[in-house]
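Accompanying notes for the structure given below.
Heads up, one of the protein chains got dropped from this complex, but the rest are sitting where they should.
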Amino acid sequence: MRKVQAVIVGGGPAGLAASIEIAKAGGKVVVIDENGKPGGQLFKQIHKFFGSREHRAGVRGYDIGTQLLKETEDLGVEVLLDAPVYGLFRDPAGIMVSYMKDGREQAIIGEKVILATGAAENALVFPGSTLPGVMGAGCAQTMINVNRVLPGQKVIMVGSGNVGLIVSYQLIQAGAEVLALVEAAPSIGGYGVHAGKIRRAGTPIYVGHTIKRVLGKTQVEKVELVALDEKFQEIPGTEKMLEADTVCIAVGLTPLTELAWLAGCEFTFIPLLGGHIPIHNEDMETTVPGLYVAGDIAGAEEASTAMEEGRLSGIAAAEALQLYTAEEAKALKAEVWDRMNALRTGPFGQKRYDAKAQLLATAKGGK
Amino acid sequence: MADGVKITGIPTMEELKATPGLVSDQRFEKSAVAVIECVQEIPCNPCEKACPFGAIIVGSPITNLPVIDEDKCTGCGVCLAQCPGLAIFRVEKNYTDSTSMVEFPFEYLPLPQEGDTVPCGGRNGQYLTEGKVLKVKKTKQMDGTTLVSVEVPKQYFMDVRTICRKGGSK
Amino acid sequence: MTRTADVAIVGGGVNGCSIAYRLAKAGKKVVLCEKGDFAAGATGSCDQMVILQSKNPGIHLKLALDSAELFQTLAQELDYDIEYFRHGGMITIENEMEMDVMTDFVAKQKKIGLEVDIISREEASKRQRGLGEHLLGCTYSAQDGHVNPFKLNMGFAQAAKKAGAELLIDAEVTDFKMAGGKVVGIKTAKGDVDAETVVLAAGAWSPLLGQKLGMKLPIKPRRGQIIVSQPCAPYIVGDILSAQYIVAKYHPETLLNAKSRGIQLGVGLAISQTARGGILIGATREFVDYDVSNTREGIREILKNAARLMPGLKNLNIIRVMGGVRPYTPDGLPLVGCVKGMDGLFMAAGHEGDGIALSAVTGKIVAGLICEGKAYTDVSALDPNRFELFAK
Amino acid sequence: MSTCGAEDHVFVCRCEEITKEEIAAAIADGATTVRGIKVRTEAGMGLCQGRGCRKIIQQMLSQSGARPAAEVLPSTTRTPVRTAKISEFINEEDD
Partner (left out) sequence: MRVVKHPILPEDTKPEMTIFFDGKEIPAKAGEPIASALLASGVRIFRETAKKGYPRGIFCGIGRCTDCVMTVDGQPNVRTCVTPVRQGMKVETQKGLGRWSEKA
């Protein structure tokens, strides 16, 4: 069976960034991704990223994706596409990653394995939530920006985090009408500047509201909104009915941790980062030796931090493979931490910083 | 009804005035100037690097609100297309005796033509006034973001921020 | 809080709940303690078969026949849809050696009263699409069937509750209570239960509890990996086993020289389709202590075996692989009865792959033995004291 | 044309069409784990293997007070985490 120094599961921003670091260090690395194109969700991000200018802030997500791909190509990183990983198994030589490729089940052993599997959107249930026309915001985003198809004309967006705000904006850019954005909490979750864009486009934002039900014969036709009190209970008499054909749900992400569970990782529960997260240390290594996590699987944030975590895990894995000395690795990791800490400051970032700090403390303290 | 960017998505005049991104009333009288409507400490600093005159400072940490130096700002407008939040505008209050020029990023189709009369809207997208399109700037460097400047009655220089779209009713 | 009961039952699997139901119905005050939730052990990771043909002619088959008889009216009795279907079953025969074993097996089974015959490949193919061209034939019995293990377990549990039994979940048994050398109750995570009789129905976990009483039960955990397909339209008509399974189970000596890794893993074909549409494909039989994880090798061997016997399955998508341990005993029969030298303790464990099929009759036997001192039929072959139970 | 009826239901498990009421009934019956819900309702046993409903069920369990949210784990993760065809497994190439 084939054996390499590092196998990375997931070719999104975190996985590609990790592969680049390992390849730079001279390591043989294979990235395995289930999609036909690498880049993960980067290619549907058509907005300019925040962050520091030195690290591609102000550049549109898909352009960052293109740059990452070019780097991996230049460095000779092997990327297996259309190759869904279906399991991890124990092996004396490392960790066996089993996947499907070309109609055949195959396996490869990585001395080090990095899981960069990302996250999935949370669902929301209400009467009519299974009607065609109700979908995840990320799903709609892929449709408009990657496949260039409008999933509907008149949209209600649920959730005011950055995903809900950005996808609303992009739906409008693609030619849809976003009739309303509703948020159950009493205030907007995402950045004000993102909210500002859709407000300028005429979309109202209803905080303290939710969808009471969706009506339709065989697909979404009407959406009833209702106001919520401070205990998130519906306030009778506040219902309003809107004629819409699409409902997009953007109520948070859950890390895709299945492979980490299979591998026997220990988990901790941090709601702010999406629920149960594999415990990992400052090198992104889990409680299973040689198994690392990076990006949303290590706590759902956004692409910028995912890339930094990817780098960190890549540098750490390279160090563990003795491709870097401890000193070299220390300096490289310090740079990444500086950037990552910067992304986790301010009123929006501080909570994530604290949550991550709690996670690291869990790793140190055992359980 | 509670107000403010966290509730409505629109910064209030008080919130704007409390930030270091808004120049003094006197400066508005002089010439064109950038108006940075960035009221939340988010990790972002492309505006700082964008300014060729060093008139915008974010510094460290990068969550600092951008500070505008009203003397250094020439009102060139280079920063507008660089802001990922599309939160910087260019305003020339005294464009004529009775009108102001407002320039804003615009990432929609169809684009207006120079000379068009367009319905102009405020931060909530609602119609405020008719405006005349002065310029439609689109360069490769701006990476898809178009800058549209409109001439509007002077009273709206701090209110007009966009062209009304389908969703914004007249 | 200390509860008192006539009978305390350890284990909320299909047999523990069946026993609870029968005892409560017979008027006993019953408290059942389950360390997790219902159907957590072998019940929750098994195939679903109530298959008679696989049973060794003798007491084994006799009990299975009796159990199958009870299954016919069980849904009605429990007032719970347990999804029991009698679709018939087949055992595939691939070679002359298997044909010899099965010919002998079938002849003996017929004598005990099972309606079973060996049919030709052509006849078998009329009943079931997708069978391998190389098969020499199949055995067929119309009496075979299957049941939904979750629903069966919950059906017994709900009926037991209705009959007055108290069923505690998340109530791990941590120790036994002793008085005068006699078992007089159990200690659990949810308090003590004082009882005249304690029934140990903890399946593969029974030996761990037995240790606390100084017992060395001959039960060993044996892992079975089972594959579940996507739900699909009805395809598998009845239940299908391979003769390989029978040979492996009753003539283990033939396996000693086996070269195939699949045979070494104890892979025997067991295919059936659930009411929801998923096709279950079993299974390995491996001694790996309590490790219930899945192995790449196990999955591949099961599927290779299945695709050889039923090439029609090749195009099917699999969505889950289950893994669970079953309680193996050296003679393939469960331990049911009192334990000599340990008054107050009653064993009902060690059904290995027959837990589901025998569950209906197990409750009846245990209730008979506890309430009346005798079962409806001679079950001396199940007497736990046939083994040396206490370490010397 | 009358409505299909879907608008009247709150489906938690989309695959097996298990409603919020059925999940609540299972919790009332004593289920304290995702697996306990599965045993009682078959939620999570369908084509997607609980990927869609798991989190909602976890939330319902913790909100009911059955267990603190941190202790409501997803049900056991099993391979394959992506569906795979039997034919893909049985290639004779032994690596």
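Per-chain residue numbering starts at 1, and chain names A, B, C and D are given in the order in which the chains are listed.
What we mean here is this: a contact is a pair of C-beta atoms (placed from the backbone, for glycine too) under 8 Å apart; a residue touches a chain by one contact, two chains touch by 3 or more.
Note that the structure is predicted; figures quoted are calculated from it, not measured.
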item: Chains shown that the absent chain touches, full complex; value: A, B, C, D
item: Residue among A:138, A:164 or A:290 that touches the chain left out of view; value: A:138
item: Absent-chain interface as seen on chain B, which is shown; value: 107-109, 111, 144, 146
item: Missing-partner contacts on chain C, residue numbers; value: 129-130, 230-233, 235, 277, 312, 314-317
item: Missing-chain contacts mapped onto chain A; value: 34-36, 46, 60, 120-121, 123, 130-136, 138-140, 142-145, 147-151, 153, 173-175, 218-219
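As a convention for this text, only the chains that are shown with their structure count from here on.
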item: Length of the line joining the C-alpha centres of chain A and chain C, rounded to whole Å; value: 44
item: Intercentroid distance (Cα basis), chain D paired with chain B, Å; value: 49
item: Multi-chain contact sites of chain B, meaning residues that touch two or more partners; value: none
item: Sites on chain A at which at least two other chains make contact; value: 87, 98, 105, 107
item: Of chain C, residues touching chain A in the complex; value: 294-296, 300
item: Residue numbers on chain A that touch chain B, as the complex places them; value: 47-53, 57-60, 63, 165, 172-173, 175, 177-179, 186-188, 191-203, 205, 207, 342-349
item: Touching residues (chain side chain A, partner chain D) in the complex; value: 1-2, 34, 84-87, 98, 100, 103-107, 120, 122-123, 125-131, 213-218, 254, 258-259, 261-262, 267-269, 271, 275-276
